[in-house]
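A single protein chain has been removed from this complex, and every other one stays in its place.
The letters A, B and C name the chains in turn, as written, and every chain counts its residues from 1.
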């Protein structure tokens, strides 16, 4: 479990306090507020605050004086319409804040989402804990032979064991050197009174990219969905996808109508290029079409066949 | 008063409902939640949602597991430290949403603040009300003779009366033509069944820039303070300053420690250039300094004298 | 023509000067650099600077030391791959700057694109010219009966003539009052020495939204394509579409490979929702599908039939 008993006690205390508010409130999200959900071997994600709900999307789209909602079916229809036509601004009216503990190499992908607010734990200022990510055996994948930035088959037997041993030994050693260079016992005094101890901002550079960091990350609903679409996609690296998967469940609790529309129009949908659309029209008309005459590259053709559920399809289909 | 009885009733209904929440809550801000504060002749600003409080700033700066606050004096000290050293990210952890009714020319200045989320009432889709801004007599200023983008003395007598009459007559006429071109009676039917009515997205172009529009505007605490510093400044146009002034009072309710630090370090402070700082050092040392030998332009010299409270100062001071 | 002879002479002078540079240069775009392209009755758009070319996209995607380009076919393939998979950051490596003259109501839509840099002509500081937009007869459309934010049939005969007369007379009158309130003859002296003249920042509020303003607008290639996709779409208002159309031609000159991919994957493509995709699969399989059993709303069904080129389609298709 990624939390110390003291940390869990702090969270429990915070969960115990409630206050009356006139703001829009989402009971299903309140239920899990502050509670961490485990991700990977030592990581977590938890919602620490939120603003707005499905009705706030509706309210903003209508620029209304009160809650702005009408019948449930009308609100649902409006949210689906906004999602379908990529009207993004009403979804920006809701905001959510997460506390995330994650490996540094995941943090480096995550931070590329610029429309968000971030406060990261500072290793210039504080000492990092000895927590590093080691992939579970079912994620210890070989380099893909066909996709230069993907994973292939699982490593097995001796090779798997050797890789895990190397990862673990190197991280152990990196941390041992880190604390030795710092010369800091755990109460802030010098371990070796003969030494000064290296500056924290320098010592941290010895840690490897699988060490865990943590941050507060806040974004609006629209940009959260962009994050979930991109980082929840099967082309994303597994480790960040694990966070996106946990957060998608939180989205369902927070804004169920928006989440439903998001799954319908973005996660489950597909974008067809002009040429792909031409192929689809001919297929519906009952024509035979081959990759060659479609004008699509082999790669695009394969992607289109997959989208149309014809994974086993021949090069020519009717 | 800028609201219809129906709108006020909607607001009152919303103010009557409270829900329990585990989130950070600010009673002083809850008191005025949803309630419009009048600005100019038909405008208003009201807080419709918020996320976080002073403690959320502290919590983010410490990346803590619970509320993150310690003794009040320590929290206050940390917030002042963050403001003084322009550590901006912890202030981005709080968010606020306003509903604003404002003249279009004010909206055009306001929208230049890009780090915000906006949903504006659409005149492509709906018909605007007949509400336009006419300056109060104590704001009907002449063009400044010294500052090309400023106001000078008040207009008086016949000239003032003539200007007010022109502004009013032209706005009345613009609105009359607008509704005539639309050919829409107030229940959505044609006023004149012989005519089709001009498209809304075209008819609106006949309205002048003093007509009121409205929007939901959401931003984080850091960017709100940027807005208040820039638009509350005496060089800002009076009409947008009136909104900033109303919002500054809301800031005091929402995050009193942050607001105190904001007033101390930003609103009440001053930025000195390298040469101005050199002048200040010499003055403290008891030297005489003249504008000419300071290397400052006349304009900068005058600005420095004003900052130092020497408005009546001669060209040379000791 | 929207330029004075003096302005055209300034532009010609600038076009006559060339300098050697080591930077990436696009001869096809240099040919039209600074030259305004007319849009609407008094507007224009012109490219005043640019950075990068198709090769800069490739170079950034490869993080290369030199130009980074390989064979033309490889570069083209990479650009198409980036566009298809929505890899946005390499397209952000090119930048372009436009000078645009446009009606204020168009500027209000345009400014909503936040990821751009803008400097607008200031009517607080300067006096606006007497130039306002009057729709051409083939754009004088009635309100749509089916789409609350769209245009229907053209206005004709007396109604058209009346609308044009109203628009013109109101704009003339607004401008006459504007200059009268300013009390500024064209050389900066008072027209009527008995009057002070209203401040510019106040007088401008009397102008209507069809008056022209102008600005420098700078954005990167990715955000430019977002602008062109959204504002060139047939759901966008005609007046802003006219600018997008002129700028799309400039895109073709600047980055021909990127423009080709943009047309193929974004402009000519279509996004299908999960349910729409299911309908497509069944149609390809030769099944009959009705709107009712598809789970799509009538509106979505109609949109899908249009995408598939079945505009005349019955409610049920095979």
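The definition used in the following text is that contacts are C-beta pairs under 8 Å (C-beta built on N, C-alpha and C of every residue); 3 or more make two chains touch, one makes a residue touch a chain.
What you see is a predicted model, and the numbers here were worked out from it, not measured in a lab.
**Q** From the list A:4, A:177 or A:290, which touches the chain that is not on show?
**A** Result: among the candidates, A:177 touches the missing chain.
**Q** Under the stated touch rule, tell me which residues of chain C contact the chain that is not displayed.
**A** 3, 7, 10-11, 13-15, 17-25, 30, 33-34, 49-52, 56, 59-61, 63-67, 89-90, 92-93, 95, 97, 99, 117-122, 214-216, 218, 220
**Q** Of the residues in chain A, which ones touch the absent chain?
**A** Touching the missing chain: residues 103-105, 108, 111-112, 114-115, 118, 122, 124-125, 133, 135, 140-144, 148-153, 155, 159, 163, 166-167, 170-171, 173-174, 177, 180-182, 184, 194-202, 204-210, 237.
**Q** Since one chain isn't shown, list which residues of chain B touch it in the complete complex.
**A** Touch set of chain B with respect to the missing chain: 77, 80-81, 84-85, 89, 112, 235, 263-265, 267-277, 280-281, 283-284, 286, 297, 299-300, 303, 307-309.
Throughout what follows, only the chains that are shown with their structure count from here on.
**Q** How many degrees of rotation carry the C-alpha atoms of chain A onto those of chain C, rounded to the nearest 5?
**A** 180
**Q** With centres defined as the mean C-alpha position, give me the chain A-chain C separation in Å.
**A** The mean C-alpha positions of chain A and chain C differ by 34 Å.
**Q** Please output the residue numbers of chain A that touch at least 2 other chains, ranges allowed.
**A** Those would be 89.
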